[in-house]
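As you look at this complex, bear in mind that one protein chain is not there, while each of the others sits in place.
Then we have chain A:
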Amino acid sequence: MSVNITLLVIMAALFAAGIYLLLERSLTRVLLGLILVANGANMLLLAGGGPAGKAPLYSAGIPAEDYSDPLPQALILTSIVISFAVTAFMLGIIYRSWVLGRQDEVQDDIEDRRVASQSSFDAEDDAEIPVETTEFTPVEEAEEAPGAQRGPSTRTTTRREKR
């Protein structure tokens, strides 16, 4: 099968420009990029449908293999309609985004930024388990208590008694 070089070159240009625009942050450019990529895809379908210049309609006396393939054209038609609808919708939400926030750029996800910047310490999950504040004297102190009459230890006992 021979390939139409013109179609191929146009297709490549459309894809290249489209993908370049898609990577921009401005929504209008992203939309233009999507339109170009969609047209590039349609070109690809067309190029896949075989050489141009064959009979499109039935007429008696033409052998079967001399008709052009109608299927790619049907596919292109469907895909044009779909990309038309999606483009209209995109324009709608881009306009809405402009009305709401004077923004024509892809916005950051605030919650995502917040989660990314939070520390890995979580008060509820990771905090030290609070020390048991029991009313009774801990075991070690109880053992020490009779012999040890030094300052600090007496002070703690008195505090306990007060409480």
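Just so it is clear, a contact is a pair of C-beta atoms (placed from the backbone, for glycine too) under 8 Å apart; a residue touches a chain by one contact, two chains touch by 3 or more; residues count from 1.
Just so we're on the same page, contacts and distances are computed from a predicted model.
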For the chain that is missing from this picture, which UniProt protein name fits: "RNA polymerase sigma-70 factor, ECF subfamily", "NADH-quinone oxidoreductase subunit H", "Multisubunit sodium/proton antiporter, MrpD subunit" or "ABC transporter permease"? "Multisubunit sodium/proton antiporter, MrpD subunit"
Looking at A:A16, A:A55 or A:L71, which residue reaches the missing chain? A:L71
Footprint of the hidden chain on chain A, which residues? 22, 27, 30, 34, 37-38, 41, 44-45, 47-49, 71-72, 75, 78-79, 82, 85-86, 89-90, 93-94, 96-97, 100-101, 106-107, 109, 111-112, 115, 118, 124-125
